[in-house]
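Can you keep this structure in mind? I'll have questions shortly.
With one protein chain removed, the remaining protein chains of the complex are shown where they sit.
We call the chains A and B, going by the order they appear; numbering starts again at 1 in every chain.
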Amino acid sequence: MSDTTSGTSVLPSGRSGDYVRWLSLLACVAVIIVLPFVFRDAYWRGILTICAINILLAIGLDFIFGYAGQLSLGHSAFSGIGAYVSTVLVTSFGFNFWVAFVCGVLGAGLAGVLLSAFAVRLKGHYLAIASLGFAVITYQILVNWISVTQGPLGIYGIPSPPSLSIPGLPEISFANQQMYFYLVASFALLTYIVLRNLISSPIGDALIAVREDEVSAASLGIYGTKWKVVAFGVGCSIAGMAGCFYASFIGTLVPDAFFITESFMILAMVVIGGRGNLWGAVLGAVLLTVVPELLRGIGDFRLIIYGLALTFVALFLPGGLSGVIIQAMRRMGLAVSGVKGDAHV
Amino acid sequence: MLDLLPILAQQIINGLVLGSIYVLATLGLTLIFGVLGQINFAHADFVTLGAFAAFFAARLTGGNYIFAILAALLVGALLGLAINGAVFSPLRGQDETRPLVATIGVSVLLENTALAVLGPVPYVFDSPYSNQVIRVAGMFFTVQNMLVMIVAVLSIGALYMFLKLTFLGKALRALSQDREAAGLMGINQKQLIALTFVIGSAFAGLAGAMLGPVLVLTPFAGASVIVKAFAIVIIGGFGNVEGTILAGLMIGLIESFTTQFLTPGLSDIVVFGILLLMLAFRPTGLIAERREENV
Partner (left out) sequence: MGQTRRALAIASIAAAGFVGLQLLTGSAAAQNSTKVIKIGALLATSGAGSYQGAQQKEGAELAIELLNKTGVNGYKFQLHHEDSACGPLPATQAGKRLIETVKPDVIIGESCSDGTLAVMPLVQQAQIPLINASASSLKITEPGNPWTFRILPHAQMQSENFSNHVYEKLGARTAVLLFENTNAGIDTIDSFEKAFVAKGGKILAKIGFGRDVNDFTAIATRLAGLGPIDIIPTASLEGQGVKIAQALAQAGVTKAGGGKAIQLSNIWLPAGFDEKAGKAATGFIRIVQFDHLEQRKPVQDFLASYRAKFGADKTPSHLQAQGYDQVMLVADTVRRGATDAKSIRDKLLETKNLEGATGHVVFDGKHQNSSVDTMHYVETTADLNWKSLNWN
């Protein structure tokens, strides 16, 4: 019976693993449903939604960086592409939200594929800087192509998705904070499950092989180029999804939302949470969204703490916080399964 | 048409001055990458801190610019030593993305600490020379600009002599070409690497002192230069000093000419477009240096 997990999982493998996996899924669904009742004011519900959006961004980047080993420093550019494509289609061309959404996601994915195909021979630092360069160009296009994107003037009054009418149920309006949160959180959960399954499948194996040793992988018939492009395509599409939600949630769209510093924030979520661990990325996203809000009274100090945390984790905790948690659980004697896929713990 | 000539000549000068500043800011990155194969993402903030060190030193001494430059050099050198000791040295031999990510963290930390201490309102750093203007044949040079070019030429010349003529310099070049062999020749890698960081970061500080009067001086001033610095490193060829100089000057010229004939906002697109083209078709850069990639 082969070990079907990749990445370090805190869940035992085998049949009891399946059982616990279903339980975890139900627990997640329960948590999502309950959260807006715990946080009743609109401001905190907004933070929850942003949390879900950041989770999408973090797991997308984790797929590219953590699993496929491609250091992409411009992830927010793809989010920007998704946001602008969908928003412009809705506000300037009257497209239906969901059609525009699909276009935004595809657009971002396509851009990711292009960057990857283009940069396919590049490794390590070259790729990092190429991705940075791509992000800068994307940002400049968003800023300068005023006739389409309005540039720094901004697009205001972006509508929420249209209401959902399911026969027999009252109409679900997404202008309602709570419903909007459920919408984004559902997408986040579904995306997580899809990624998890991808990683557990032979595709995940291929990605990890490419990450660890591209030359040996080639000798096995696993060609780095194809898989890197796949990783980028998937990860960037997810970023595009996040961008679409972000735009309709905030209601205002300006290029500054996708400046390079945002990419660093997403990278911080992945690194601090622990890359190569999908739930680590989720943890990082939640922490780095919620903690700065709680520290808001301290003002600019929260960014100082961001920097400190990122440096500290990169220096001393290569597995991120999830790595620390896994080690702690191991020490407590709790069964933690296969290390396949995660190079750090 | 003839009217345009002095303007074009002026833009060439503007471009060269800007380019010299970019070169100064980027040389450190090139040196460090050549010897270590690593990128210090906080390099930009060394530039910023060098600029502020120069600003306060100048204020303290009632406008002594020489003292300001020295202060900037010192601050840069110390920062280089610190980041080598704290980040690069301990992580040597580990996964190469870790120091990169760590330096991103350091960069965020430095910028926001500086923001908390210095505030977001721009500082006006007027060197005693920035308002003295020399006008010749329809063109103008501020004494500050001349100073920048002289300092750039002198410091790059000094670097060259160091690399080609002194033992340490030759050891550095050996190290950048083949680390294993250099080690076999009895070269103390740790010390050399530390030295490289000191020199490279001192250059960053120097660039800051030169940049201070030019930029809108805030804690994020260096950040505006760093992305271009990376572009220059790649376009010029990683680890290649001549390439960096060529690419830096070229980018300065591109900026001033884009501003002259198009609009300022497009210069970034042009520069990064060139970067991406370079990466696609000639990743080794303008002046390729033969490097064996250990497979």
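One rule holds for everything that comes next: a residue touches a chain if its C-beta (ideal position, glycine included) is under 8 Å from a C-beta of that chain, and two chains touch if they have at least 3 such contacts.
None of the values given here were measured: they were computed from a predicted structure.
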| item | value |
| --- | --- |
| Residue touching the undisplayed chain, where the options are B:A54, B:L109, B:A221 or B:A247 | B:A221 |
| Per the touch definition above, residue among A:W22, A:W98, A:Y156 or A:F316 touching the missing chain | A:Y156 |
| Candidate in contact with the missing chain, chosen from A:W44, A:F95, A:Y126 or A:F312 | A:W44 |
| Touch with the omitted chain, as defined above, among A:V85, A:V143 or A:I199 | A:V143 |
| Residues from subunit A at the interface with the omitted partner, ascending | 10, 12, 20, 38-39, 41-44, 46, 143, 151-154, 156-157, 250-252, 254, 256-257, 290, 294, 299-300, 329, 333-335 |
| Chain not shown, touching residues in subunit B | 3-4, 6-7, 10-11, 14-15, 17-18, 119-122, 124, 126, 130-131, 133, 135, 140, 142, 145, 214-216, 218, 221, 224, 255-256, 259-260, 263-265 |
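The working rule: only the chains that are shown with their structure count from here on.
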| item | value |
| --- | --- |
| Whole-Å gap between the CA centroids of subunit A and subunit B | 34 |
| Subunit A - residues contacting subunit B, complex | 71, 118-119, 121-122, 124-126, 128-130, 132-134, 136-137, 140-141, 143-144, 215, 260, 264, 267-268, 271, 300-301, 303-304, 306-315, 318, 343 |
| Touch list for subunit B against partner subunit A, complex | 33, 37-39, 86-87, 90-91, 94-102, 104-113, 115-116, 227, 230-231, 233-234, 238, 265-266, 268-269, 272-273, 275-276, 279-280, 283, 295 |
